[in-house]
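As you look at this complex, bear in mind that one protein chain is not there, while each of the others sits in place.
For reference, chains read A, B and C in written order, and residue numbers begin at 1 within each chain.
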């Protein structure tokens, strides 16, 4: 259809690429006109993800072969690896400055160039873009996102933790120095690269933590939590892997400030998210299951009192490929292109 | 919206009920106005399936409390147990004769009352409806379905086996007396009733056959295969359970008639299904995976040559809750209500 | 063999019963002479657990039909439900006072009759036995267990948490008021009773917490932690369910007292368990996976520094059916009958 916006996906052969295609194939206002995948260039999307074999989609091409000006894209989703992203987007936006970008990597999430250099061990290669980028946590930065050309889509762990904690930190309702986040992720969060430790027989029928004490997602959490709290915040964060495909589940242990009870924390979140289409706060004392958001763009949040007086337990869960990556990216796109925010991402979860 | 058709689901607390709600919540031409679930009457759908908590849906009621005339339903999906179905539908259609019905039970699938009595051990309680019912395998009976008031939605195993075999039997391209169907199903096919043998720890990390030699789905297969072949056909059929939620996968062993090769069988199916929106035949020699149709209404079919000369191996797979039950039911509804056949069931599979 | 001790299992049709049979069939010093299972009385063990069909085992009987004096058992494992246990063991020990008992229920774990009454809502029915019972956490109470007639086998969650925490509390190395235990369990921990929420399709492909804020295992933890710390201790404890069969995995967040570092905590545990056959402390900074203790009687413990200064993260994992139940029960039996402690339970984990 002539009125459909032209969309590209860079790095379409990974799981977030497949999730974007799944969602966008049914989006009424856009058409996929460019799919890149360097190592699979020349192949069909149906060769890489057989579920798409029955659909008409552009053949996969190499990024080096794309003429950005000619491509004339309205918006690009960028799912490239760290560092490569900076170089590619710098080039793209130089040649096609009217194209908008939702970047799914971590490259543009940190606003402070010094923080970036510290965490990644080198200077940022696209400093001017870094300062332009808007952090794409829709429920917090919706207004800025509408006007942005470059949006840095948040990580899956960090979205799960921020949605319940940012409003509580802003309200100064919890102690910022005693936050413990015990996070659990499904396997798709680890990507599609062939590694021994991700083989079925290595990860099924068991449970484990990884990166204990030094997970790289923490820079993003530090930044946003400190901004919300108005002071430096360092949280305890431990990620684990669950033998399931999709889902992030965070059990968060907090202490109320100045006598705030768990029920008061619950009230703050209930009010904050009453009108949000993609955040649902359960009744007090109830906690959600990751399977009940599977495949949807929803975040489910529950709050209960802890046995230790003065403390509360917050549970937050979402689908790491949808609200934790590609679904939120489409939500950002909808805002950036002036569509209804829920367009194409309003399907209920698939359970069982 | 005033122009939306009014839809009811009888037996909404089971897995096929949840799948209907998932699909119909996004269907642009219908509204759910009645949900029944006798044991959960008075509860919200979100109590029974938490993924629906954020959506507005009618409260669950008991069938005994429904006034069919007042309910004024355009169409009812019936997911009640065997036998109960006959009684309820007889009553419903007597009081609201203009309501259309898609029945997901096995009660109206057999056209011969004698076959019914033999397989189920008693006379059919709604003989006049049985003769009215149209068998709802869309790709075969599309024309009759458009005009039907009562459609008997096919079983999941039988849909998987019939889509590849009916065209081959009609073309007299395979020996009807040497068909071996080795079928594998995900666990949702066994329903939501609490049984020891369906507990996670009983069925994960293992594989087994069940009902070897005497599975009840065979009556339906016998009827349709005999009709297609023009002679009595009895097939070998063995169902197995796979530790996964969704998916039916059938490996079918056949012998070509009069020298028909596997490639010729492949050509027949490719031609037959070239324009069907929900059947995709892979290139010759390739076979599909159940995960690539998960959550979609697609059937994927592959054909390869067997090592034994003159024989072929056919693989057919679909999602038992979608094309194998609720998706096909919506496909039937679309035809019966005059909508586009693919409306509301065109989402691609969700993988991973 | 004439010198083999005569062993009975009460409640042999559950998962802990099956695990006891698995371990005892290869134990060189004992013979199984009594298996009870009231609802399966008259059946063979191979009917209830087909893996035992090839083995010679006594037929299942009802407890009511057992003559305790005649049975002449050296030791009984009791895997009966709460409350029933008290009545049955009172009767058994009255009629066969020389029989020793390892009880796998929670009935005799609390030493304080008042605590029992508070948590369970009624008086204990066998008060004299409650005072006689020894708490069977071998690594802590080995000496008492050797002389005991009645041992209360610890729970699976509590064993996982106590093995790392008891030595640290005794050494006053951690703050007793800031302990957060985030625990994850495989599905066998929920038993074999047919419940909707334990069906494969309800628990696979997802993750959730349960009993947030009020789990019944806490009485046992409170008792033992308070004893170790020499003051009342209330911990935060949140259990979760993982879609796997076996394994308990606890991520424990602690703060060191008086400047104790994570490395010092690690040193205390390493020294404490250097000679224990069933506790292995990993090198500092490394954390274990539940799958690497599967089917073995081992507990693996890891310690790492937290990002928040002064705090440490302790990970502890064991197989809930082995060290968390039946394996530890056999370990107790070995001590009570004077065998080598590791006899029959020295098999390495089964991974993959």
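The rule we apply is simple: a contact is a pair of C-beta atoms (placed from the backbone, for glycine too) under 8 Å apart; a residue touches a chain by one contact, two chains touch by 3 or more.
These figures come from a predicted structure and were not determined experimentally.
I'm checking contacts with the chain that's been left out. Which of B:69, B:98, B:127 or B:212 qualifies?
From the options B:69, B:98, B:127 or B:212, the contact with the absent chain belongs to B:212.
Going by the contact rule already stated, which one of A:99, A:188, A:223 or A:251 would touch the omitted chain in the full complex?
In the complete complex, the chain left out is touched by residue A:188.
Could I get the residues of subunit B that touch the absent chain, sorted low to high?
177, 180, 182, 184, 186, 201-202, 204-209, 212-214, 218, 234-238, 240, 242-247, 249, 251, 253, 285, 287-292, 294, 302, 304-308, 311, 313, 315, 317, 351-352
For review purposes, identify every residue of subunit C that touches the missing chain, sorted by number.
So the residues of subunit C touching the unseen chain are 15, 18, 21-22, 25-26, 49-55, 188, 204-205, 245-246, 280, 282, 288-289, 292-296, 298, 300, 321, 346-352.
List the subunit A residues touching the unshown chain?
15, 187-188, 192-196, 198-205, 243-245
Methods note: only the chains that are shown with their structure count from here on.
What pair of chains is linked by the largest number of C-beta pairs in contact?
Greatest number of C-beta pairs in contact occurs for A-C.
When subunit B touches subunit C, do the two copies use mostly the same residue numbers, with over half shared, or different ones?
Same-residue interface.
Using only Cα atoms to place each chain's centre, name the chain farthest from subunit B.
C
In whole angstrom, how far does the Cα centroid of subunit A sit from the Cα centroid of subunit B?
Here subunit A and subunit B have centroids separated by 36 Å.
State, to the nearest whole Å, the distance from the C-alpha centre of subunit B to the C-alpha centre of subunit C.
46
Where in subunit C do residues touch at least two different other chains?
Only 201-202, 204-205, 243-245 qualify.
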